[in-house]
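Below is one structure; the comments refer to it alone.
A single protein chain has been omitted from the complex, and every remaining protein chain is retained in its original position.
So that you can tell them apart, the chains are marked A and B in the order they are listed, and the count of residues begins at 1 in each.
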Amino acid sequence: MSEQALSASGREWRSETVSLGMWVFLLTEVMFFGVLFLAYFHVRHGDPEGFGIASRHVHEWLGTLNTAILLTSSLSMAFAVRAAAEDDRKALLRLLIVTALLGVAFLGVKGTEYFLEWNDGLVPRLNFEYAGPHPRTVAEFFFLYFVMTGVHAVHLTIGIGAVAWNALRARRDAHVARREDAIEAVGLYWHFVDVIWVFLYPLFYLVLLYR
Amino acid sequence: MTKSPARAYWITWAALLGLLAATFALAHVRLGNLNAAVGIAIGAVKALLVVLFFMKLRSASTLLVVFAVAGLIALAVLFGLSGADYATRTTTPAPWSSP
Partner (left out) sequence: MSYLTEGFTLGSWLFTKDHKRIGILYALAITVFFFLGGIAATLIRLELATPAGDLVGADTYNKLFTLHGVVMVWFFLIPSIPSTLGNFLVPLMIGAREVAFPRLNILSWWIYVLGGLFVVATLVLGGVDTGWTFYTPYSTMFSNSYVVMAAAGVFVVGFSSILTGLNFIVTIHRMRAPGMTWFRMPLFVWAMYATSLILVLATPVLAMTLTLMAVERLWHVGIFDPALGGDPLLFQHLFWFYSHPAVYIMVLPAMGVASEVITCFARKRVFGYRFMAYAILGIAGFGFLVWGHHMFVSGQSIYAGMVFSLLSYMVAVPSAIKVFNWTATLYKGSIEFSAPMIYALGFVGLFTIGGLTGLFLAALAVDVHLTDTYFVVAHFHYIMVGGTVMAYFGGLHFWWPKVTGRMYPETLARVAALVMFFGFNLTFFPQYILGYLGMPRRYHEYSPDLQLLNVLSSAGASILAVGYLMPLAYLTWAMFHGKRAPSNPWHAKGLEWATTSPPPKDNFDAMPEVPRVPYEYDPRETPA
């Protein structure tokens, strides 16, 4: 059966199959990140006081801004999936580009944060000049911070690539509904990366903020 | 896949940003140990909104729901049983190890 001849019911079947595949893949991602969350709780439980002190060195306003950016990108992604289902090529292209740009904006803000933290000497091993109380926990905090947000940023970068790739392919295609399964899968992945961030945000930016 | 109405997406998005503002504001209020719990709980609600509406789990087949929940169960096992160790372990640090 050629791709063009795929009937609507066949397309729906394929779309559900790809969705299931993506959900199973996201299951592996949950376990992958789960290790880091366990490490996080282990360190935080070991020294809550030092953990709070450490978290006062991240930029909570930038983190909040980034959360808003990412949540908004999920909105445009959701609309993009909808546009693909409705075979609305123009809307799909526009929404995919908006989504990718919001992703890039997130990475830009994140990069700015990394830059500021580097200047403050808060990067364990490479440039660590913190000399206040609880130095060990502060180093552990920033180790986890860089690993977890870093792994998240890698995932987001892959997501941006996938969105851009689908935008490129949709540009050359009269019937974007045929790509519904792929765009649906990219959408699920994108939202998942968003969900991970939704947890990273309170865990790193909102600790002991009331001091 | 059933199409969700555009309105539902906008409402979800508004709720997400509202919760973001709420969690940011609440983090500035001294609640003691509750601060962390509130932060994670609001995060969980936001995640649930994304999963149910943007990822369309609300209208998805049971199968997808099962796979979505399976990861949480496995993580609960990992956290629960290793936590059982950490909660009840007695450590005897060597005399030379720093506190």
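Operating definition for what follows: contacts are C-beta pairs under 8 Å (C-beta built on N, C-alpha and C of every residue); 3 or more make two chains touch, one makes a residue touch a chain.
Keep in mind the model is a prediction, meaning the values are calculated, not measured.
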Problem set entry | Residue of B:A15, B:V45, B:V65 or B:L78 touching the missing chain in the full complex | B:L78
For this session: Identify the residue among A:R56, A:K90, A:R136 or A:R169 that touches the chain left out of the display.
Result: A:R136
Problem set entry | Footprint left on chain B by the chain that the document does not show | 63, 70-71, 74, 77-78, 81-82, 84-90, 97-98
Problem set entry | Positions on chain A contacted by the hidden chain, ascending | 13, 16-17, 20-21, 24-25, 27-29, 31-36, 38-39, 42-43, 46-47, 124-125, 136-137, 139-140, 143-144, 147
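The definition used in the following text is that only the chains that are shown with their structure count from here on.
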Exercise. Using mean CA coordinates as chain centres, what's the chain A-chain B distance in Å?
Worked result: 15
For this session: Quick one: which bits of chain A touch chain B in the complex? Just the residue numbers, please.
Result: 12, 15-16, 19-20, 23-24, 26-27, 30-31, 34, 37-38, 41-42, 45, 60, 64, 67-68, 71-72, 74-75, 77-79, 82, 85-86, 184, 187-188, 191-192, 194-195, 198-199, 201-203, 206-210
Exercise. For chain B, which residues count as touching chain A in their complex?
Worked result: 1, 3-4, 6, 9-10, 12-13, 16-17, 20, 23-24, 27-31, 35-36, 39-40, 42-44, 46-47, 50-51, 53-55, 60-61, 63-64, 67-68, 70-72, 74-75, 78-79, 82, 86
